[in-house]
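As C-alpha cells, the structure follows; a few thoughts come after it.
For this depiction, one protein chain was excluded, whereas all remaining protein chains were kept in their positions.
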Amino acid sequence: MVNRTPVIAVIGAGIAGLEAARQLSGLGYEPVLIEKAPAVGGHVAEWNRLFPDMAPAADLLQSLEAGTSGIRTHVDTEIASLGRLKDGYSLILSNGETLLCDAVLFATGFHLFDASRKEEYGYGIYDRVITNRDLEQWFNTRHDPRVGKPKAVGFVHCVGSRDVKAGNKQCSKVCCITAIKEAIEIKEEFPDAEVYCFYMDLRLFGKKYEDFYIRAQRDLGIHFIRGRVSEVGEAIDGRVVVKAEDTLSGKPVKVTLDLLVLMAGIVCNPDAQHYARELGVAVDEDGFLKSRDNLGAVIESSRPGVFFAGACTGAKTVPETLAEARSAALAIHQYFNKRR
Amino acid sequence: MMDFGFKLSPSSAVNLDTVDRARYDRLVQLVPDARTCIDCGSCSATCTAAPWSGMSVRKVLLGLQRGRDDEVDAMLSKCMLCGKCTMVCPRGINTRQLILTLCRLDRKGEVVR
Amino acid sequence: MRERFASHFDPFVIPFLVGMAFVLGYCLIAMIRVILQLPKEDRRRFLVSLITPKQIWINVRDIFLNCLIHVKLWQRNKMLGFMHSSIAFGWFMIILLGHLEVILFVPERIHLFYYPIFFNYFVAETEQTIQGSMLMFLMDFFLLMILSGIAIAIIKRFASRIVGMRRTTRLSLLDRVGLYSLWAIFPLRLLAESFTAHISGGSFLTIPANWIFRQFLGNDLYALPTWWAYSIALGVFMCVLPFTRYMHIPAEMLLIPMRNAGIRIRHPRKGFASLEVYSCPACGVCIDACPMSVLKVNCKDTTVYLNRQLRRGNERRIAEISDKCLLCGKCTAVCPVGVQGPELREAQRARRKYALSPSYAGINVRPMASAVAGGAGGASGGVLYFAGCMTQLTPSIRRATASLLDKAGVRWQMMDPDGGLCCGRPLMMAGRTEQARELIAKNLEIIRASGCDTLLLSCPICYKVFKEDYPLSDIRVVHHSVFFQELIASGQLKVRREEGHKLVWHDPCELGRGCGVYEEPRAALAAAGELVEAGKHHAESICCGGSLGSLSLGFEQRKAMTRNALDNLTVADPAEIVTGCPLCLATFVRAADRPVRDIAEILDTRS
Partner (left out) sequence: MIYQGKQKIWADYQKEIPDNHWFYVRSCIRQNFFPASEKYFLTICRDMLGRDIYETEHHTTCAGIAYHCDTIPQETAMTVVARQFALMTEAGYDSLVTSCITSFGNYTEILETWREFPELEAKIREQLWKACRREFEKPKYLAHASDLMYKLRGEIAERAQYRLVSRATGEPLRVVEHIGCHYSKMFPHKGVGGAEYPCVLSGMAEAWGGQVIDYPERRHCCGYGFRQYHVKANRGYSLSNTHKKFESMEPFHPDLILTNCPGCPYFLDRWQYVIAEMEGKTYGQNGYGIPALTYEELAGLVLGVDPWDLGLQVHQVAIEPLLDKIGIDYDPARKYLGMNEKKIKTPGLPTTLKCC
C-alpha cells in the first residue's frame, strides 16, 4: 500500500452512491462517482414525495448533493471495462479516462420493471395506463395528458414482482407503501374519485406504514381489493376496463377506470451484473449482486475491495439504502485500516 | 321467446361501475371505522351465530360493497349482538354498533324512522 | 299584636299569588297526566299503595328524608348535603312556621294564601309574647340557615371544586333565571323583614339589621319596595319553576311514592320515565361519577344531559346519549334522586325502528338439549354450568371453574361445551327485547332438558338476564363467585390463604350494581389472600370500559376508561386484580400493569 489517499470508485450516483461518497470523503478517502445518467440522484430524482413523512425527494437530494459538492463526479459516463490489478482495480470510462482505484463500491441500484412486459395490462398501448414513475413525474410536472381529471383510479400492486413468469419471484418491498402513498395523494388531488388498490398481500412493514393504510381506508375511503388484475381492456371511450378476482369474496370483479397506475417493481440492474462478472463478483440467483453473507455482511461482496450499498443487492427503502451506504463507507475504512 | 332447453346464465362477476353501494356508503358515514376492516376473519371465527347463518362481519362488509345484499341480510338474521367480534377485532372496530346501524338502514341506505 | 291593614291586602302580594297559582295548577295537571300515562295495572298498584298505611308511612319518611334532609347527599358529600338540606329544610320550616304564626295569631286569615308568607308585613309586634319571640327567633334561625346554604350555592357555582365537585352542569337560560331568583328570595326576605322589624318585630338577625338600616336611611320608604321585590322574586321563581331543573322539587314528591309502589319504566317518554326526567335536579353528581367522563368530550353524554335533552325533545342528542352509555349504573347509584339512567336509555333504545330484525326461531337447539338431557351423570338435579359467549374468549375461567367444581365434588355438567347461544342480555341492552325473548325461549329449552336444579354462571352479564328475565323460579341461578364462597364456607372447598398477597376485587357492573352481589366474592377472596379495596368500590366501583352496554363508544375512548378504572383499582397496590366477569377480565388484561385474574382462577390455584 502506497502512502497516497486511497481512491474508491463509486459506481452509481443515486442516493446510495452520494451518501457513501460523502461518508468516504469525510473519512479522508477520495471517492470518485461514476454516473451513467446526465445527472446524479438516480430513481429518487424522479420521485416527488417520499413516505413516511411525505418529505419532498428534492430536499433529500439537495442535502446529499451538498454533501458531495467537492467530490470528483463523472456524469453521463459509462464504464467501458473493469479490470483487476494486483492491489486494486482499473476502470476505463466511456469518456476515455482510465481510473485506477483501490476499492470499488457498487451503488448501482435497481431497474424499474418494464411494465410493458406485462402485456395484459397494456402499458404503452392503452391511453390511460401509466406506471408509478409516470405518476411521480406527474406530481412533479403536472403535465401528462394521460392523467386528466380522473373519476376512478386503480393501482395494481406487484407489477413484475412476485411473478415467476415476469422473471422476478422476489417482493419489491416498497410498492405496497408507494401505492398507498400515491393513492392517498391522488385522492387528495381528486377527492371525488373512487380509488381502488388491487393487491396480492399488503406488506406494510415499516414505521408508520400501517398508519398510511388506516388513513387510506378510514379517512379517504380507498377501496382495497385483494386480487391480482388479470387483464385490462379498453372501452369505447378510451377508459380501461379492469378485471380481477376479489379473492376475499371469491367473485370476479370488473371496473372501468379513468386511470390505471401500475406499481412497477424493483428488478436487478443488468449493468451491475455485467460489471460484477467482469470483476469476478458473484451474482445471486435473483439477478441482484450476491452478498458475502445475508446477515452480517450484506454490503460485502465475495471479493476483497469490492463493496455494495443500496438496492444493488435487493429492494431497499430510502432509509435502508442510506444506512447501507454509511455502513459500506465504514467497511471500506476498516478494509484499508487492515491493509495498512 | 323460444325455449332451447338452456338459458343465458347470469354473470357471477361483480361490476364495480354499477354495483349499488348505498347501504355501505351510509354505513361508513355513520360508523367510519367500518372502512378499516382488513378481512382478517377473526370476527367470523369467533361468531356465536356463525353456525346458523354463516354470519361474518367481514363478509357482511364485503358483501355490502359487492352488492350482495341478500347474503348480507341472511347473515345478519341470526346475529345475537353478543359482542365477541368486537372483542377480537384487531382494528378495534365497534362491530356491534356497525351491525345495529346496518340493521337500521334500508336497501337504499336510508335510516328507517 | 295587631293587624296593620284593615284590608288584609297589599298589591305587592300579587306576583307571589300569580306564581303560586301557576305552579300549583301546572303541577296538578302534570301529576294527573303522569298518573294517567301509566299502564293500567301500574296505575292501580300505585293508587292502592297510596292508601296502604304501611306504604303511607314509608312514603312520608322517604319524602322527608330525601326531599328535605337530602340524606343521600349527606352521605356522599357533607358540604353539598348541608347546602341542599339547609335550603330545603329551612325553607320548609319557614313556611311551616309562617303557617303556625297565622294559626296562632290570626287564625281567621288562614284562608289567605299569602298571609303565612308575608306575615311580618301584615301583622305587627308579634315578638312581644313568648311564643311570638320564640317563633321570631326560629324564623331568623332558619333564614340564617337558608342564607348559609345559599352562600355555599353561590360559591359552588363559581368554584365547584371547593365543595368537592369537579364538574357541574352548564345551566340553560331559564335555569339561570330560576337560580338567580332563588338566590334573591332569601336575602330579599331578610331585607324586607329587617325594614319592618321595628314595626312587626324580629329577632337576632332582623332587629340588628333594622337598627343598622335606620342609622343610614332613617325612614320606612324602602320597606314596601323590598316586600315587592321579595314577592316578585318568589313569583318569578314559581313561574319559571316548571321549565327549570327546580321542577325536581314537586316531581320527586310524586316519584318517591311511585317508586315505592314498584313502578318501572315501561315507555321511553311517558309516565314513570317522564317523572324520572323531571325529578332530575341537574345537580351534576353523575358527571363526575360517569366512567365516560374521563374524556371531556363525553361529559355532555351523562344522565343529567340525557334528562335535559329528553325535556327538550332533541331526538338526535337523545339517540346519541342513549347509545353511548356503558349502562354501568353508577349514575343511579350516586344520584340523590335515584334517576335510573341506564333504564331510561334502554327504553330509548327499545323505541328505535329497524329495517332488519334478526329472528332465532329457526335455530334448532334440540341437539344441544339432548346433549344435556337427563342431568349430570344421568340423574336429575345437579349443576348446569353455562359459560357463555365471553367466557369462550377467556378459556382460563372455564377451566378454573370446571376444576373447582370437580375439586368440591359437585355433580355438574356444561351447558355449552361447544359454544351455545347468547343469553340475550346484549340484545336487551341494545333495546331489542323481542329478539332477546326468542333467545331466552331457546335457552330455556336446553336448561329444562337438563333437569338441573342449579344454573351456574361465570359471566355476570348472563347472570343478570338469567336471574331477572328467565322464568326459572324452581332453579337456582347463581354466579360462580357466590357458589364458590358457599362451597368454601361449607368446607367442601379448601382454600389456602396466602398471607400478604394483596388482592383487589373489581365489582363488575352487572354483578354489583346490577345484581347486588358485593360481599360473597370478597369473602371468598379473603380466604385466599389479603383483600384490599379499590379507591371506589362496591356500588361506586368504576366500569372497566368494556361493557356491552355502550353501542357507540369506540375502542380508543374505552381505552381511556379502562386506564382510569385500573388506576382506581390499584390505589392500594394489590399484587393481583381479581374480577368475576370475563369481559372485565379481557378488557383489563390488555391495559393492566399487573396480573388480572378471574376469581375462579385465584381460588383454583389456592385449592
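First chain written, first letter: the chains are A, B and C, and each begins at residue 1.
Definition applied: a residue touches a chain if its C-beta (ideal position, glycine included) is under 8 Å from a C-beta of that chain, and two chains touch if they have at least 3 such contacts.
Computed from a predicted structure; not experimentally measured.
Put simply, the hidden chain is in touch with A, B once you look at the whole complex. The hidden chain makes contact, of the residues A:Gly124, A:Gly148, A:Gly280 or A:Pro304, with A:Gly124.
Between the chain not shown and the residues A:Gly67, A:Gly206 or A:Gly233, the one that touches is A:Gly233. By the touch definition given at the top, subunit B reaches the unshown chain through residues 1-2, 4-11. On the side of subunit A, the interface with the absent chain consists of residues 116, 119-120, 122-127, 231, 233-236, 238, 241, using the contact rule stated above.
What we mean here is this: only the chains that are shown with their structure count from here on.
By the count of C-beta pairs in contact, the leading chain pair is B-C. Note: centroid distance subunit A to subunit C, computed from Cα atoms, is 65 Å. Per-chain Cα centroids separate subunit A from subunit B by 40 Å. With touch defined as above, residues shared between interfaces to two or more other chains in subunit B number as follows: 33. Residues 152, 196, 214, 217-219, 221, 223, 226, 243, 246, 248-249, 251-256 of subunit A are the ones touching subunit B in the complex.
Residues 33, 46, 48-49, 51-52, 73, 76-84, 87-88, 92-94, 96-97, 100, 102-107, 112-113 of subunit B are the ones touching subunit C in the complex. Residues of subunit B that touch subunit A in their complex: 12-17, 28, 32-33, 35-37, 39, 58-59, 62-63, 65-66, 68, 91.
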